[in-house]
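The complex appears here without one of its protein chains, the remainder shown in place.
By letter and in written order, the chains are A, B and C; residue numbering begins at 1 in each of them.
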Amino acid sequence: MAKQKSPEQKRYEKIEQKHEAKRPVVKNCIKAFFVGGSICLVGQAVSYFYMYYFHFTEQTAGNPTVATMIFFAMLLTGFGVYDKIGQFAGAGSAVPITGFGNSVISAAIEHRTEGFVLGVGGNMFKLAGSVILFGVFSAFVVALIKTLLLIWGVI
Amino acid sequence: MKRKPIVVYGLLVLVIGSLLSGCNQGEKTSEESRSSMIQSVDPEATAVKKGDHDVAEKVKKDVQSVPAIYDVAVIKGKDEILVAYKVKHMQRFHMKKIEGEINKRLEKKYPKENFIVSSDFKIFIEAIELKDRMEDKDYSSKDAEERLKKIIKFKKERT
Amino acid sequence: MLKGKQSWVFPNRPVIVSSAAVGGPFEARGRLANDFDILHDDLWMGQDSYEKAHKLLLEEAIETAIQKGNATKEDVNFMLAGDLVNQITPSSFAARTLGIPYFGLFGACSTSMEGLALASFLINNQGAKTVVTAASSHNAAIEKQFRYPTEYGSQKPPTAQWTVTGAGAALLTDTDEKAGKLVTTSATIGKVVDLGISDPFNMGAAMAPAAADTIIAHFQDLQLDPAYYDLIITGDLAKIGSPIALELLQKEGLQIDSEKFKDCGLMVYQEDQKVQAGGSGAGCSAAVLYGHLFNEMRNGKYQRILLVATGALLSPLSFQQKESIPCIAHAVSIEVHP
């Protein structure tokens, strides 16, 4: 925050720090590790499933795997389970692609009372939009730099 | 807003689920290809033409001598030789390098042959499938060649 | 009648004829379930949006309070109500249904005491014969308004608070039959205090200084000793804010027994309910005071209490623009008339 804190605010900050419940970082990290790891484990199983029973290679199995994981996320979100997992696992359920799916789907469900066009359509990406924006823009910059370096023969 | 019973929606979900997964038809798989997922199977090298067997066997030995590799399947077709291999897990970081190494080694030794090299797991399974079929006497070499071409085409597509 | 700098005393002693509290499914499993007049077992309450359910909560609380007071809607001169949704639509829409002349209030979670103070003032000064005041909040509607979609799997830190699904309403009237009835005797209007907390998941700590400020002003203006009250209850400071407020008060030299310093946000739920630091929301202090605490007073457990409802005056926009959270607290003293 750019604003300077007044001496009174600084004094209060000290009192507040004393009483504030600390986030259980280590415990949270362990939970995130196991839940996040498990989601990836399921993803690996799904991709082997696609490789083995359908016509997908290691390279191409990623797409149907991602779609399937998001499908699972839709079911869990719709039945009201994903927010409970989220409270337990934190980043463990937010970082995998299912968390991206959850952010889109939860917003879509939440705003359906405002109609499908303005509610669902208008709000679907209100959480996931920033991920797409920063993903696309940073990818653009990175790819541009790399392509230019290749053209100029630097690398 | 009255809601339709959940059963209706359940059905809809099922339909969508099956649409999602039904886009490619599954095929029967053999015992060996199934176990190849879990363990090393060391498949025999084969060739579409009977006389090429020895070359395929030699190629297999050469690829096997690369230390990072533990399971190799070789199928020699009319124009191309398909080499599918598995990389030891801790070496998987260097897959690109290993692939290059194998390519270089093979091209040096067999300058006349055309190699298709793949570490892809699916290609490995497919190679074993084809090998098993070729063991069947009724499976014509024309069919085998066609199927090999298909695998190679399949390997080349990226996403 | 003004006393001191920012306090009113009510010599005419407006009588709280009746009160009502309505809660949702989560509150039904809470500690104070028996003190609610109506408990819903579904968050939707048969409505097709959470905002409509929010409005229904408020309507039910007001109607029940009027009914319990043996009055009709026509008898009520004014309605003072507020909530946390944009432009306080649930309160305004409830006023539309009820057809009572209406003041819409916004004081975030302090709305309950803002309403009670103003209602008492109106009656004390012959501005009205009968007034109903209410405040409400609905967990899902407020989450949607202030935080994330309800189904979004975000992890709330231990300092976060759970918005109460509930509404409380009280019917006040000007009558001479006061013996044994609950009356309001004084009120202190707080000023906005901001000590630089900007984490919207740490509202208790943000609001504690406002509560302390109002309590200190109350005792100064009325020249009372904290021992005068059987209980001093804050609105929704919860686990973090409540001890901070107590510490701030003790630093100012007010001797308050920690046994007599309670918090509505810590009273509504059971220990095993996953509410992080405790309850919050405009409905929290309203439902606890108008349900549980009034029942206790009628049963004779307490004679004199001071309720200090605290409100965090932020919006999702102000938080995203990195503003710190300005807070307010209003206090009303309620006594059993001898």
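Keep this in mind: a contact is a pair of C-beta atoms (placed from the backbone, for glycine too) under 8 Å apart; a residue touches a chain by one contact, two chains touch by 3 or more.
Note that in this section contacts and distances are computed from a predicted model.
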Omitted chain, identified by the protein name its UniProt record gives, among "Stage V sporulation protein AE", "Electron transport protein HydN", "NAD(P)H-flavin reductase" or "Coenzyme F420-reducing hydrogenase, delta subunit": "Stage V sporulation protein AE"
Neighbouring shown chains of the undisplayed chain, as defined at the top: A, B, C
Touching residues on chain A - with respect to the absent chain: 23, 25, 28-29, 32-41, 43-48, 58, 62-67, 69-71, 73-74, 77-80, 89-92, 94-101, 103-112, 116, 120, 124, 127-128, 130-136, 138-140, 142-148, 151
Footprint left on chain C by the chain that the document does not show: 43-44, 50, 139-140, 143, 148-151, 154-155, 157, 199
Residue ranges of chain B at the interface with the undisplayed chain: 3, 9, 12-13, 16, 37-38, 89, 92-96, 121, 158-159
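As a working rule, only the chains that are shown with their structure count from here on.
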Chains contacting each of chain A and chain B, listed by label: none
Geometric centre distance via CA averages, chain B-chain A, whole Å: 34
Centre-of-Cα separation between chain C and chain B, whole angstrom: 69
Multi-partner residues of chain C (at least 2 other chains): 48
Touch list for chain A against partner chain C, complex: 1-3, 5-6, 8-10, 12-13, 15-16, 19-24, 28, 77-78, 80, 82-91, 93-94, 99, 102-103, 105-107, 109-111, 113, 127
Touching residues (chain side chain C, partner chain A) in the complex: 48-51, 144, 148-159, 195-198, 202, 205, 208-209, 239-240, 243-244, 247-248, 274, 277, 322, 324
In the complex, chain B residues that touch chain A: 13, 16-17, 20-21, 23-26, 29, 34, 37, 120-123, 125, 154-155, 157-159
